[in-house]
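Just below is one structure, and these are the notes that go with it.
With one protein chain removed, the remaining protein chains of the complex are shown where they sit.
Take a look at subunit A:
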Amino acid sequence: MEEYPEELRSPPVALVALVGCSEHHGAMTTHLLSHQPPINTLALPDFSKLTHLLQRSSSSPGGFLKRDWLVKHRTKIPAVVAALFSWDHVSGDPAQWVQVCSDLDDIKAAIRPKNTKLLLLVVVGKSEDISEDRLLALRKRAEVDSKYLLLYNPDPSQLDNSLQRLSASFAELGATFYKEEGRRIKARIEKNFSTPDLQVRYCFKVAVYAEFRGDWAEALRFYEDAYYALREMIATLTRLSPIQRLFEIKTVAEHLHFKICTLLLHGGKLNEAVTWFCQHIGSYKSLVGAPEVIFLHWEWLSRQFLVFAELLDSSSTTLPSTSSQPLGTDQLLSEWEFHPAYYYQSAAQYMMEKRSALDLAVSNSETFNENDDGSAESVIPSVYIGQFARLLEQGDDSAIQSITDDEYTRYVIAEGKRFQDNFEIIALLKKCTEMYSNHKVQRMGSLCAFQIAREYFSLGDFSNGKQFFDGVANLYREEGWITLLWEVLGYLRECSRKQGAIKEFVEVSLEMAALPVSMVDGIQSSKCGPGGPASLEQRELIHREIFAFISGEARLEFLNGLDDLKVTGDNTLHLEIDLVSPLRSVLLASVAFHEQIIKSGVSSLITISLLSHLPLPIEIDQLEVQFNQAQCNFIIMNAQKSPLEAVQSEQHDHRMESAPSLTLTTNKWLRLTYDIKSEQSGKLECTSIIAKIGPHFTICCRAESPASMDDLPVWKFENLVETFPTKDPALSFSGQKAAQVEEPEPQVDVTLGASGPALVGERFLVPVTIASRGHAIYAGEMKINLVDVRGGGLFSPRESEPLSLDTHHVELLGIVGAEWEDESRKGSDKIMKIQQSFGLVSVPFLKIGESWSCKLEIMWHRPKPIMLFVSLGYSPISCELNAQKVNVHQTLQIEGKDAVLIDQHFMLPFRKDSLLLSKVKPAPDSSQFSPLPLHESTVLVVSAKNCCEVTLQLLSMAIKVDDGATEKSCSIQHGNEDLGTAVLVPGEEFKKVFNVIPNLDSSKLRLGVVHLKWKRHCGIEDRSGLTVTDSKVVTKHELPDVHVELSPIIVNLECPPYAIVGDSFMYHVKIRNQTELLQEVKFSLADSQTFVLSGSHSDTVFVLPKSEHVLRYKVVPLVSGLQQLPRISLTSVRYSARFQLSVAASNVFVFPSKPHCNTEKRVEEPAAAAD
């Protein structure tokens, strides 16, 4: 589209001229350009210039359209001339008026032949009196209508108005001018005596004038008329030079077509535009013209497609998307015809046609016109569109002379030779590829890429070509389009051949040879690519050629000048075929272990199957089977070929096998079964098979499992007899290329000898014994793991513990008793890593039959069961690091339990009670601690209960404080700390009494920690000594804090330790006031049927400060036995607190008669009393 002149590509803009008063032209020009529609301006400083501009040139028509006609009307011939006069001149002296009239006459004379419209502009000042008479005179002189005489006031306040009026008048007069011009030309058409040439010209002009005034419908109609008139002329080519005439017609038709399509697309008529284009191409496609210049036709067609593609492309943003185009049922347009890429592609296609036609024309012209007389020179485009002429220059004069068809032909061929079309074709196709890829249209994009690649190939740019060919080949491979793939590979093969890339050449050749093309669907065509026709013969030819080359039997004659790239000793060729390689059809290796689990050191069978789709059998010299365990690799030699000495010397450490034949026949599995034995446990996997063919060529093929082997994509749909890679069909479906090698059976016993539960706090020993039965132990390592049975870790950071040891509930402390026989080895090989729940210890070398033992020292901080895992890894053969290891595992669950449960409670002394206010009326903020009376003795009983299944021996119990503060605030008295031989059987409870006297009034008093030292009780038969290392264990129990307060009133009961029926005794109730205040105490005594008493039953007494009041009763018991004395209850009026002594405090035993205190009878007396 860029090659069209600007005046054709853009819609015409009306042109006006300004004459005189040039200082105002700038403002007017700017305003008119911004007007809608815009108006171009010719600014002429004086009136004489206009006369030159409007000179008329006439010549007899020699063609359809003049090349400069459009430019002339857009830039030279104004529709309106505006004559600007200053008011000073108009209203000045007579001389000035005469000058004005003279200028006006000149203008009128100049514009009359062209029928140009006149507009008068009088430039006035700020405050000038306008004389209507002079204006009328001016208007009459100019013969213009009153509305076309305007006053122009350049004053900023009036300027806008003036300019608005000016532009409106220009637009009106311009439209009138173009309308009249159009009508004038139309009249000529209607007279109908014009020649067809003129008919075309007139229609074109009318259309252009319609465009000038924005009448798009009329413009379109007349462009179409011109187009049809031109089309009719083709049948009557009467001129002497038909080649040039046809070219001229096509060029004019191209211009008209461009205008029509632009207008249609501008009007949003996409369907019509595409239909019009189809008709246009349909009309002219067959007009190929003379055979010697047929390339002009192809070039013309290509340009039509290109221009339309660009038009569609540029208008696609403004038009609705093509997908929404309504397609009628009888509509023959498909959605692809709305796609610019389709037209770009066709343009490229015709450009290719043009190139080949031009090549032919050039070769013909060189043959027939060897002595070129240079007549093609000095040919230039003529004044008419589509015509060429010779420019004759003689001195300063020049003349145009028409040329003959022969001269024209030579000229266009010479011109055609100047351009290289390949690059234009590539650019067009690249644009298509880009558009197709944007729309994810993969296959059409590939076709374009293929054509680009072919262009590069023909240019000799093989690296670029190869890049595109590779991409295309991938798609064809993926979808299995064999014939198309064959063609692309043919080009690729040729590219690598030209580039001297031996490896790629061999790869592509092998792939081609292994493609499933046969005679049936083979394409025998003269147009096939450099790969030759896709046929079985061609495959065989390629096969023979390539194998002769790689075996060194033949050299590639076609590697002209590239002999140094032949495959020689220093230049071996190695191909890799992986799981996605297209060369899988050349060589496919399937490997199946007959057993999935192999015992270490025991031989098993492995089947190696090879398949090739090459058209001819191939002979393999040797096969190397590689495993992940390199020591298992082995080599299969072809018995028919003498083994190569070099190979033997290189690979003497591998196992060598021999096969009677290693010939691969087309589509037939070659099955080879051999023994395989591995000494190393773990996975044994066959990784690759390397086939050696000839002295310098190897193919490394990745091994595949028959069970998970993918089909060959290109052979998948072929009619072939399917065979199995192994003889056993089941193995073909389930066989794997990897097998698991088991460890050898361990012949070492690991014994964990712990018995019974572990107790919290003790260092528990677990004896481990390693005894060798049949294996010597080299480089033995024992791993110890402690795992919580209930899940979760043994580590519990959330629980805040005062002791850091307690952060691990169960802890591996160490290993004791591990003795290494050879002390010299101890330093170098001994490993002992102990962490809280993990340990690693090395085991010394043990001969067969020897044993070694150690003890694991484990401590429980919390009662919980754990699982102890012990793994022994050793090598039965040698100490080497990579030696085969054997593992033995042993587990043991051990219960961890608390040994003793310690508890405590407080008691008051016998028959004594204190009024503790916090007990009677607990304050809302008071703590829940037990209250103790200040300075009063309280009994603390600490009990320790054996809650495990083991008999314990208690050694000592004491209350210890961590600082001296408690000693000052409280005194604790107890008997001997050492408990002697207190044995506590399971379930039994031990109690010890402490006397606590608080000395400090405190709301929270720490009493200390009970330290109970104990050990397992060692009976004669008890072997627990084996399981614990230190028998003494201290269990700690923190006593709860207490609340100490002064008791205001203390009550003591005093009575004899026992009574005798009928014998009176004194019963005293002592009420002691410990305060500085007078205490009023009410008391009441409940009657009892078992006693007769004398004394006050109820009363109120006043107890003086720091003094004691005694209530005295004389009591006579009536009934024997354990009896309750009459209970007294007290009420402190001051504290409104009532309290009563406990039932136990008021019990007394009543004997029926006075007891005899003989030591012999002491035991019997209570029994008698009970009676």
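Descriptive notes on the structure:
Please note the rule applied: a residue touches a chain if its C-beta (ideal position, glycine included) is under 8 Å from a C-beta of that chain, and two chains touch if they have at least 3 such contacts; residues count from 1.
Keep in mind that, in the parts below, contacts and distances are computed from a predicted model.
Considering only "Translation initiation factor eIF2B subunit delta", "Trafficking protein particle complex subunit 2-like protein", "Elongator complex protein 6" or "Leucine carboxyl methyltransferase 1", the record for the omitted chain gives "Trafficking protein particle complex subunit 2-like protein", by its UniProt protein name. Contact with the undisplayed chain is limited, among A:443, A:885, A:912 or A:1015, to A:443. Screening A:4, A:97 or A:481 for touch with the missing chain picks out A:481. Within the whole complex, the absent chain has one touching residue among A:473, A:528 or A:758, and that is A:528. Summary of contacts with the chain left out: across A:7, A:68, A:313 or A:337, the touching residue is A:337. For subunit A, the residues touching the absent chain in the complete assembly are 323, 326-327, 329-330, 332, 334-337, 346, 349, 441-444, 447, 479-484, 487, 521, 523-528, 716-717.
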